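Removed: one protein chain of the complex. Kept in place: all other protein chains.
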Amino acid sequence: MSDLAHIGHVELLTPKPEESLAFFRDVLGMEEEAHEGQSVFLRGWGDYQRYSLKLTESDRAGLEHTALRAWSPEALERRVAEVEAAGLGLGWIDGDLGHGPAYRCADPDGHVLELYYDTERYSPPEGLRPALKNQPQRYLPRGAAVKRLDHVNLLAADVAAARQFAQQQLGYRLYEQVILDDGTEAGAWLSLTIAAHELIYVRDAYGVRGRLHHLAFWVDTREEVLRAADVFVDAYVPIEAAPSKHAVAQGFFLYGFEPGGNRIEVTTGGYFVYDPDYEPVVWSESERARGQAWGVETVHSFHTYGTPVVPGDEEVVARTPVYGPS
Amino acid sequence: MSDLAHIGHVELLTPKPEESLAFFRDVLGMEEEAHEGQSVFLRGWGDYQRYSLKLTESDRAGLEHTALRAWSPEALERRVAEVEAAGLGLGWIDGDLGHGPAYRCADPDGHVLELYYDTERYSPPEGLRPALKNQPQRYLPRGAAVKRLDHVNLLAADVAAARQFAQQQLGYRLYEQVILDDGTEAGAWLSLTIAAHELIYVRDAYGVRGRLHHLAFWVDTREEVLRAADVFVDAYVPIEAAPSKHAVAQGFFLYGFEPGGNRIEVTTGGYFVYDPDYEPVVWSESERARGQAWGVETVHSFHTYGTPVVPGDEEVVARTPVYGPS
Amino acid sequence: MSDLAHIGHVELLTPKPEESLAFFRDVLGMEEEAHEGQSVFLRGWGDYQRYSLKLTESDRAGLEHTALRAWSPEALERRVAEVEAAGLGLGWIDGDLGHGPAYRCADPDGHVLELYYDTERYSPPEGLRPALKNQPQRYLPRGAAVKRLDHVNLLAADVAAARQFAQQQLGYRLYEQVILDDGTEAGAWLSLTIAAHELIYVRDAYGVRGRLHHLAFWVDTREEVLRAADVFVDAYVPIEAAPSKHAVAQGFFLYGFEPGGNRIEVTTGGYFVYDPDYEPVVWSESERARGQAWGVETVHSFHTYGTPVVPGDEEVVARTPVYGPS
Partner (left out) sequence: MSDLAHIGHVELLTPKPEESLAFFRDVLGMEEEAHEGQSVFLRGWGDYQRYSLKLTESDRAGLEHTALRAWSPEALERRVAEVEAAGLGLGWIDGDLGHGPAYRCADPDGHVLELYYDTERYSPPEGLRPALKNQPQRYLPRGAAVKRLDHVNLLAADVAAARQFAQQQLGYRLYEQVILDDGTEAGAWLSLTIAAHELIYVRDAYGVRGRLHHLAFWVDTREEVLRAADVFVDAYVPIEAAPSKHAVAQGFFLYGFEPGGNRIEVTTGGYFVYDPDYEPVVWSESERARGQAWGVETVHSFHTYGTPVVPGDEEVVARTPVYGPS
């Protein structure tokens, strides 16, 4: 098993910081935990650390980094050594709000990762304390009321290289895969736990390196995903893909674009992998082309759009239907 | 069929107007449509009229009146004549915020009813306009987010007399009934439509006249009722009966007390009565004693407590468990 | 209000009687109540009459007739007189299994209707008796476990004429409508009750008369619709439209084809119309083109295919993706 426990948080970039903040706070229902410089730190009501999303103003959309928490100081050291040996290390930083020293590195596709162990657990202020003591914060019935950051989907020019790095240097397990007819790898679904996916690599249609496909936030039920779609509609959020069930990993999804242009998923469902010898499920090109689990055809932009936005895709979000009040 | 269409609104009394308002607005998620004198007018996002709840400051809890909308001016006249002939008329009033002239009367148990036809439809301001034009207001993801007032349950010293009045003078249909072993009537579930209940009379355990058992607000799914229980818990709302399924009428329920002491239900489910010759379902004393549909025993206070509160019941709400943050 | 209460049953034609029966029994989970000649009579667990679906072998798919139950013998006579006066009467028949004398007529588009009052209520045999006495039959957890027939959607060459007939001769209320830019009517959603739709007319893309768009069967929750999609997939049922929410009437849907070629919907949701003066919601051509409530584009065949199948559409069902076990 892995030395790493889970994705602790991500830093997301947005050229429209106020609109993006309004989206995460009012539409997704996250809580502002802290502000610092050009960044706002946000949390779902079920996140055990202070935040899972650092939202930072920038001139472009995209992901600044993904932070992975290790199981222990020793586990952290082992992983740092692995990554350094692979020539992908970038060096230590002192830490950030809410966590201690972190080792910055990059996957083969250039996505920046931070590995850390020391962290601050969330301590709710009066008014946000939960009724049930096994819950970090009270449930906040605002917007889609997402519980926590669930998974990160990264575009990669070379999926196989990125996936191998995740398996070998980071210790991820591979659960599902898409292999095209020419033998190349179009997607890889990876996890550190029994959850069906926590880190996904999908081929970048433009061959660009280091881009984000989407961030996914968890809700506990499919009904909440359906409800989130109603919330999106009335809040003018462009819906790229209405709620349905993925064939790969069987997650239940809703995809939309936050005002900064980043693709955001509200997700639940999927299955658990209890089998120690689980053989990755491999989907062929034709199987993948069949669409989602109930036959929903995947929209074109889902296969191409990512952030930062590449030339030619500037209008993708603007062309996505918005059904707000007319 | 009936000349009356549905319960248009109720006027609820509360000795704690600010706390009660906070409950309906923040916990149930209703919208304040207007203020006038000692009253606040509130609406669910699916109410087609301006409001369904008039919340009025008073020295005691309870229901001031229940307002029933007629199908037409002529239908209204017919019902007024029926009620007058029965000697239960109280006379016309000029109307109130949001509706025109109304005829006040009382059922045999002394509950005040108002019959009216002229009404104002809701016109949402900027910011509350819906994306879908077949919806009066945008969905507001706040608190339990109730859609509309669903039904009213009145305590009656003489259930049979009240039920007969509802059938004969008002034109309600009787769908379910509880008849005790001694032949007396302990409950009657009545409706003007295919919905399984819209007006309920239940025996007042103290033999007091004119009291309220509960108001019920509708949500579209059972998941929303479960979610409302989480919302209640974190908001310190005393839960009298956790979510489960009624045997009678098969409604899915959650019961709690608003700060003024009135019992409030969040409800969904039930069945539709399409049969023109529907024979009322009669439950015996022993069948009723079996509890709810899945065997949940009915809590004692549910059979006794109502508003206004009678001497001896002052502590019922205070003794109901509250699971807010400790 | 209307003299008619509801659609009591339909007679559906199928060129593949055994496969169709297997679909309704095992996939939808209906119960075989009786067999007679080339027909099987099926019921949902919530139907109060003996059956809601008469499935009859034929050389083609389509609807033989739709049977409407009147509120009383007098109401039936009134409606028969209205229909006869409109020149659309076909005459009385003695009745059929489960119901008494019925008056056959046709709407202006040629769909055969039967108006009747006398009926047999369902009496469950040992093994199908329900635990709750306000339910006609025990819940049968088989397949999608549909509760009852919900609505019928008929294609019409002249929607306006059919809709006016439904309003004037039959007494339906009009709740929603699609009016194209050229002023013609493309769809009408009609109801006898507070339910948002019970009878729908939609324009026949080929201008053919008397065809069926789909039959819809009710389940109580959206979760059951999602579950039905899983059931369809594993049973090789072609899914024309995966679960999502309609903009018009806000029903939650799943559309597939039964083996005989008829389109079948599993449905729930929608809203109730309590307003006596409800103004029909009118959707324009461009509003309709926006797709379903969450932006799902309507599949082409949904606008064209019906039964009996017209030349050129023979391959529609065969081309609809089937995701059964490979």
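Think of it as A, B and C in the order they're written, each chain with its own count starting at 1.
Following the convention adopted for this analysis, a contact is a pair of C-beta atoms (placed from the backbone, for glycine too) under 8 Å apart; a residue touches a chain by one contact, two chains touch by 3 or more.
Just so you know, these numbers come straight off a predicted model, no measurement behind them.
Consider the whole complex, including the chain that is not shown, and state which of A:12, A:102 or A:293 touches that chain.
For the chain that is not drawn, the touching residue is A:293.
One chain isn't shown here. Among A:46, A:141, A:187 or A:325, which residue touches it?
Of the candidates A:46, A:141, A:187 or A:325, A:46 is in touch with the missing chain.
With the missing chain put back, one of A:85, A:132, A:289 or A:318 would touch it. Which one?
A:132
Counting contacts across the full complex, list the positions on chain A that touch the omitted chain.
These residues of chain A touch the chain that is not shown: 1, 5-6, 46, 48, 69-72, 121, 132-135, 176, 193-195, 220-223, 247-250, 269, 271-272, 274-276, 278, 281, 283, 287, 293.
Given the full complex, what residues of chain C touch the hidden partner chain?
29, 129-133, 138-139, 141-145, 221, 223-224, 227, 230-231, 233-234, 323-326
Since one chain isn't shown, list which residues of chain B touch it in the complete complex.
The missing chain touches chain B at positions 222-223, 226, 229-230, 232-233, 239, 242-245, 254, 290-296, 321, 323.
As a working rule, only the chains that are shown with their structure count from here on.
Most contacts: which chain pair?
Highest contact count among chain pairs: B-C.
Rounded to the nearest whole Å, what is the centre-to-centre distance of chain B and chain C, using the mean of the C-alpha atoms as each centre?
Using C-alpha averages as centres, the distance is 33 Å.
Hunt down the residues of chain C that sit against at least two other chains at once, touch-wise.
In chain C, residues 222-223, 293 touch at least two other chains, as defined above.
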